[in-house]
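Of the protein chains in this complex, one is absent; all others appear in place.
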Amino acid sequence: MQKHRITAIVCFAGALVASALAGASFLSMRKPDLIVRGPGVTEKKMLSEWFSGLKGTAGDTEVYVMRGSDDGASMLILGGTHPNEPAGHLAAILFIENVVPRTGTLYVIPRANASGFTANDPQEGAPQRFTIQTPNGPRVFSYGSRATNPIHQWPDPNVYIHASSGQTLSGSETRNLNRGYPGRPDGTLTEKVCYGIVQLIRQQKVTITVDLHEASPEYPVINAIVAHPKAMQLASDTVLGLEMQDIKISLEPSPVNLRGLSHRELGDFTDTLPVLMETANASQGRLRGRTDEALVLTGKDKWYVRAAKLGRLYVPYDEHGHPLEERVGRHVTAISELMNSWNLEHPEMPLEVEGVPDYEGLLTKGVGAYLLPPK
Amino acid sequence: MFYVYLVILAVVLALTVWVLFDTKKLSLQITAAMVIVPLLLRLLMIK
Partner (left out) sequence: MSQEFWLFVLMIGVFAAGCFALKWPVSVSMLLAATAGALAGGVQDPVRHLVEGTFGYVDTILTIATAMMFMTGFRDSGALEALTAAVIKKFHKWPGVLMVLLTFVIMVPGMITGSSTASVLTAGAVVAPMFASMGISTVDAGALISIAAILGMIAPPVNIPAMIIGGGIDMPYVGFELPLVLLTFPLAVVFALWFGWRKVRHMDRTKVLASLDFSTLSRYGGWRLFSPIILIFVLMVLDKVVPRVFGLGMPLIFIIGTVSTWVTGKRFNIVQSAKKSIEDVLPVLGILVGVGMFIQIMTATGVRGFIVVNALSVPPALLYAMIAISIPLFGAISAFGSASVLGVPFMLALLGRDQIIAAAALSLIAAIGDFMPPTALAAIFAAKVVGLEKYGTVLKKLVIPTLIIIVYAILFIVFSKQIRAVL
């Protein structure tokens, strides 16, 4: 055989081996995380039950329904809108595994963009998963991509045009769930998921919707609640309540000219009161150093410490970082405070729950203390 | 559109494999092998 044929075969075989090794690693992300049904869960449904167009697609996702014994208000909690923002995902899971409603109904979607959990963003160097130690052994959770997996929605257009407003963004935002609201039944997979969530809110007459996020420490809207104008009073009462607990949080009005986001469109297109919450996640930032599981869990990062000293950040940042339990704790406590504020103003239609993990408990015992053993 | 793009990708992949086996330059063979990996994994809808 000619020499160049042999080298060609060797190179081709090398490509196949690299593809097989990497492919096996990529495929390992397809398995969904274990989420244990807690004592408050009355039903586990799929989003496709509200919008059948999602049935059998990678966008269909679990909706945990937690109905209290008495009627009252309802709340939708969205975790995992951006699967690379783990505090939102985990806060939703803590509600599913711990909380028991007395009056009213909770709807919890822990993996709002289910497709995004099956991949990582290229060139971000992110870990595929992280492990939380619990009294019953380790629990593993996916660290996904900010956007829908391209194998489920491809190719991206050059420019993303938001359907109902015509606003343009860079093409990759087409796969960003939080730029697609209110969604379209005949749109992209991401728009269909948005549409499904809107249908759930409309059909169940959801009173309050909370979209849980995290942000880079260099991003101005951080440790914040962003509220639609009609949810402003509720959100400002919540901020006061959190201040009383020494949790500093800012309140931002939903910008009118930034379209496709949950805090804007869910308020404009449905009767729900939408708010979005942000905590500080170093593992998604542009200034971060070594990117691995430890960074996701602890938020400790020397470059962010240095950037804070240079005045480049919008949150305090020191050697202690912002660990996952603090970020999850902020979300969980803020949701609980949101319910308190609602109940004070609307005693006739309360939303009362038990078993919400408390902030101090999360800080001292960690997230793992509130995760149930696999059944 | 998804499947149309998979076909386009398959064409580019096939041509790249052809070049790999046709060229006599080792450097081009290695380069072709590098390009094949992402194209193949996308074609198989793995990544």
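Letters A and B name the chains as they come in the text, with residue numbers starting at 1 for each one.
Just so it is clear, contacts are C-beta pairs under 8 Å (C-beta built on N, C-alpha and C of every residue); 3 or more make two chains touch, one makes a residue touch a chain.
Computed from a predicted structure; not experimentally measured.
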Candidates A:Leu16, A:Val65 or A:Leu169 - the one touching the absent chain: A:Leu169
Residue touching the undisplayed chain, where the options are A:Pro39, A:Pro220, A:Pro253 or A:Pro373: A:Pro220
Positions on chain A where the hidden chain makes contact: 18-19, 21-22, 25-26, 120, 122-125, 127-128, 150, 155-159, 161, 167-171, 173, 218-221, 255, 257-259, 286-292, 301-303, 306-307, 310, 312
Touching residues on chain B - with respect to the absent chain: 1, 4-5, 8-9, 11-12, 15-16, 18-19, 22-23, 27-28, 30-32, 34-35, 37-39, 41-42, 47
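Here, only the chains that are shown with their structure count from here on.
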Gap in Å, rounded to a whole number, between the CA centres of chain B and chain A: 35
Of all residues in chain B, those that touch chain A in their complex: 1-2, 5, 17, 20-21, 23-24, 26, 29-30, 32-34, 36-37, 40-42, 44-47
Of all residues in chain A, those that touch chain B in their complex: 4-5, 7-8, 11-12, 14-16, 18-19, 22-23, 26-27, 119, 150-151, 153-155
